[in-house]
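My questions all concern the structure below.
Every protein chain of the complex appears in place save one, which is left out.
Now for chain A:
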Amino acid sequence: MPKFAAAARSALADTGLRRNLRGGIAAAREREAAAAAELGGWDDLREAGRAIRDAALLDLDAHLEELERAVTEAGGTVHWAADAAEACEIVTGLVRAAGADEVVKASSATTREIGLTAALARAGVTARETALADLAVQLGDDEPSHLLSPALHRDRAEIRELFRRTMPAAGPDLTDDPAGLAAAVRVHLRERFLRARVAVTGANFLVAETGTLVVLESEGNARMCLTLPGTLISVAGIDKVVPTWADMEVFLQLLPRSSSGDRMTPYVATSTGVTAGDGPRAFHLVLLDNGRTRALADEVGRTALRCIRCSACMNVCPVYERAGGRAYGPVYPGPIGAILTPQLRGVDSAADASLPYASTLCGACADVCPVKIDIPDVLVHLRGTVVESRRRRPVPPPELMLMRGLAWTMGDPRRYETALRRGTRWARLLSRGGRIRRLPGLLGKWTEARDLPAPPSESFRAWWTRRRP
């Protein structure tokens, strides 16, 4: 995976992509703002959402044990996975035990995070994405670019071409009318739904008190995953827990209005363990850590775990609007991805370490976040973490060398004045019309995207010394 700035470059050069992004998220932004404004006391609801998520996280071990007990009592089985590999192994084992070589999957960023589809493929199991946009991403062998609408980087004509190529039943008459494309997906997947023996889903919420799995969706694919196959496997991060059923009254208002801008998402399905004569005969819940406890250990960073994956932050972000979701890496796009991914995966790789810098710190994301995550605050905190982590490397990064040089220069008045004088002279030689368009060497990165004003011929210090009697 390349660094954010490098990955964003190709997206920025693609005008078609930028048009798709701009149009799509502007409409989403308006819908969400209207849905929040319509409900009086939106901020009271956000405040409650924030507090409930904090209460869930600060007593997480007790809530997880309570959840496990409730799910087990309701006839389900709970599995614990420390990392992605273990989660994939558990799911693969369960699918094999059910004797299936194909599973239907409903949208889940968590299963994408652990690379479940590839792991199942290695075991000879085909995982079929069932939500329209997920299917488009899967058929196009592509990366998702938005939490709610993963194929946002494709326009209707591109999706039509893709479906015509990959869906034998769609036929050459398929137009780019979105309703027609949706109908083609319905036909394409219907048989698979009816024959599926195993479904894999994520979870929007897990209610500790009652052991209830809560899934919000709009297409009806998750409802079918939750009811038709004999075995249901849900993979969920340990952060998805909310303490009580009554708490859902807050999130069932915050999430729909912040995510699609609906008053209520078309379908909310809740399922507690196994119900005789209705739905799956076996329910497995896989609880996943995979870096979440690392984030939890950071007092500032842990607020990112409040996230309910609504996608409102990406819809208001000026950086996301231009760079698109794929520059943020394969799983969590947008501002929330910029603070979640480096915490889940650590900042050892250059790509993960570049994410906290993928922001102008304008603060729009914090203003819309339904659980009041102060994303700019966490970004700044993580930039500090990145710098600290590189301090003791054998070869110091250029930024650190520059800062050390500056510290040495500014530590002594004579050295500082000499540097100022020489620097001013060089800078004025580089300037044209009062502006410097390109700095030499590594400093050139700074002038890649902006001009530097030329310094005045005389520094403040020199002028001050001269005017004193």
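We take it that contacts are C-beta pairs under 8 Å (C-beta built on N, C-alpha and C of every residue); 3 or more make two chains touch, one makes a residue touch a chain; residues count from 1.
To be clear about the criterion, contacts and distances are computed from a predicted model.
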Chain excluded from display, named as in UniProt, from "ABC transporter permease", "LUD domain-containing protein", "Molybdopterin synthase sulfur carrier subunit" or "ATP-binding cassette domain-containing protein": "LUD domain-containing protein"
Contact partner of the left-out chain, one of A:A7, A:I25, A:I114 or A:A353: A:I25
Selected from A:L152, A:L174 or A:L355 as touching the chain missing from the view: A:L152
Option from A:D14, A:E86 or A:D451 whose C-beta touches the chain left out: A:E86
Absent-chain interface as seen on chain A, which is shown: 20, 23-25, 27-28, 40-41, 44-45, 47-48, 51-52, 54-55, 58-62, 64-65, 68, 74, 77-82, 86, 89-90, 93, 130-133, 136, 146, 148-152, 155-156, 159, 178-179, 181-183, 185-186, 189-190, 193-194, 207, 210, 212, 218-221, 223-224, 226-228, 238, 245-246, 248-250, 252-253, 256, 260, 262-272, 275, 277-279, 287, 289, 293-294, 296-297, 299, 302
